[in-house]
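I have a structure here, written as structure tokens, and I will follow up with some questions on it.
Excerpt of the complex: some chains, original placement.
When the chains are written out, they are named A and B in that same order, and each has its own residue count from 1.
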Amino acid sequence: MSIPWVEKYRPKTLKDLIDQEEAKKKLISWLESWSRGKPTKKAVLLYGPPGSGKTAIVHAAANDFDLEVIEVNASDFRTATALERTIARTIRERSLFGKRGRLALLDEVDGLSLHQDVGAIDAIIRIVENSRIPIIMTANNPWDPRFRDLRNISLLIEMKKLNQRDVITVLKRICLKERIKVDTNVLRIIARRSRGDLRAAINDLQAIGEGRRSIRVEDLDVLIPRAAQINMFEIVRTVLTAKTPEQAKSVLALPSLDYQMLFHWINENLPYQYSESIEALAAAYDALSKADMYFGRINRTQNWSLLPYALELMTAGVAVVPGKPRFRFVKYSFPQKLKMLSRMRELRMVRDSILSIIARKCHVSRAVANTEILPYIKIIYKENPEYGRKILKWLGIDEKRFKSLS
Amino acid sequence: MSEALWVEKYRPKVLEEMVNQEEIVSRLKQFVKAKAVPHLLFAGPPGTGKTTAALALARELYGERWRENVLELNASDERGIQTIRLRVKDYARTMALGDVPYKLIILDEADNMTSDAQQALRRIMELYSRTARFCLIANYVSKIIEPIQSRCAIFRFQPLEKDDIIERLKFIAEKEGVSVTEDGLEAIWEVSRGDLRKAINTLQAASALGTVDSRAVYRVVGRVTPEEIREMLLLALRGEFIKARECLRDLLISYGLSGVDIIRMIHSEIMNPRTKLEIPDEARVELADIAGEINFRMVEGADEEIQLSAFLAKIALLGRKYRIG
């Protein structure tokens, strides 16, 4: 009676789990490879945004395969010794409950604490190497450099953000069971605000639906949309086309505005809106550049009293410039930089690994390797690929990785 | 006048009494009625009743036994990852007493918890959802990690309206036998904006000086009145530099302000759209940059006197550039 709906309606089997077909398929075939005794990788790293169903899929699959789940999560101490005591012992023991087998769930590895969970990653790698049972790890963001070794020993399975339609489907199902009359409009708003986070959507539904027989759109007003669900396109337009400092600054009052995100958006779109006046563009960029100096100073000194100045410069400072072009409608775009974040990370990883090899071999730092040695190797490879290949071989650099650099 | 802190003395004990958060109150009452409380995140500016609401909810939910079923942790308690993994987890794990099958764990100022500690909280909220509910209180949602946001219903606490605050102040003043003038109430509103706690604290502090009028209010909060700031700014903008400097010196001394304080006040006065300074918008934006620069220098340890003079000097130069005065 008092179980939260997210628990109450948690999928019991993979069949109940909405969408995520690809993840299901991969997970099933990996678990089946265990039953054949020959898994290619002993661990799965299941990743995806919050509320995409990572933990749910594991429990549902365990249910389907009749496996007992041994779980360690961020609320447990996860130092090397603690892990050794808990998980490492059980992966070698037989099941107590007469089930067919066990599955270890290392939940929330992105919650490993740098200070408290000392040596955890190395311990996990040892555990995976010695394990005789399947191990699944979950994380929101697997691209953190400290997970590099974990990635290498794991099969990566991505849980996608759910689309709005799927979220609405689930919400409708719940309303039916809870006997709540609800307008599809309400569900659509909840689904949109959840940005693919099903758990958040269900929580919102319960928050306004609990004890009610019907829900209206106004009932949603008590809830705060989760971070950054504001329409950035509108916000940027407000800033860039503002006529007074107040108009430009008004966006700062929005609840849960992610100002760092806004900074990227303004940087991205400023040149489009101001393209007609170089003078205005230069002045606006000057303001952005000053704002950035404050951000840098805040980072270094941790003195947050400087934040208001940065925020003002990046809004009012950008909006109120001499020679500002007259308003015209310009199509804005999502910040390239954020879009390319994962590609940048991959590239950087490849580059770093190559530079580390050169740095070690040639006794220089990675930075020097990048500007003083790598360019020559590139020229040689381009002009004389055969010779270039030999040098790469001598260095011990994989040619395919090298080529992906540019 | 009683000795106790008025904010505590007049804190509403039941949801009904809360000042002007009807929507939220009605939602919370339904939870109480159904005895079904989801994980909650109360978000909004200081002094909008978040903690009050959490405590009132607890009282209505558990009645007499509320103390036994509620764990309150606030910023001054240790709330690192250790505490979450040991104390909070242990508490959440054990059975509740009475007819509500779960306990309530209130984490005040949750946005000040380290992200490590927040991480440790995630799975506890799910695994022990039968025996415990969490109520997190935060000023900024964005400082709560996403996975926790996703596990909560997030309630928005709005800053209180002027009328509501003034009405409450009048109520308290009467109870305490304090005389308050109209401009005193105005001034309290001005310095506290939608923050009821600050408003009440200010009232209490100012009442120690006698009748609460605007002078008393600005005095106790150590804040220069907008007029004084404007006067000094105008002197500087008009190039009456030495006079502006003397004026600033007086303000610093008589209000006991530090250099950074005064810079911050001047800055907010400049950017305040209701301020009556007649200067072009571009100049105002430049002033913000100047204030930031000087503030930074002071933070880095530069000499306050010299930097404040430089600040006024820069303002004077601006005045010259835009031909003000």
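By our rule, a residue touches a chain if its C-beta (ideal position, glycine included) is under 8 Å from a C-beta of that chain, and two chains touch if they have at least 3 such contacts.
Computed from a predicted structure; not experimentally measured.
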(request) Counting across the entire structure file, list how many copies of each shown chain there are. (result) A x1, B x4
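The rule is short, and it goes like this: only the chains that are shown with their structure count from here on.
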(message) Using Cα averages as centroids, what's the distance between subunit A and subunit B in whole Å?
(response) 32
(request) Over in the complex, which subunit A residues touch subunit B? Could you list them? (result) 1-7, 49-51, 55, 73-77, 107-108, 110-111, 113-116, 140, 197, 199-200, 203-204, 206-208, 210-212, 221-224, 226-228, 244-246, 249, 255-258, 287, 290, 294, 297, 301, 303, 305-306, 308-310, 312-313, 316-317, 320-322
(message) Considering only the defined contacts, which subunit B positions touch subunit A in the complex?
(response) 23-24, 27, 30-31, 33-39, 43, 81-82, 84-85, 89, 100-102, 116, 119-124, 126-127, 129-130, 140-142, 146-147, 149-156, 260, 264, 267, 271, 273, 281-282, 284-285, 288-289, 291-292, 295-296, 299-300
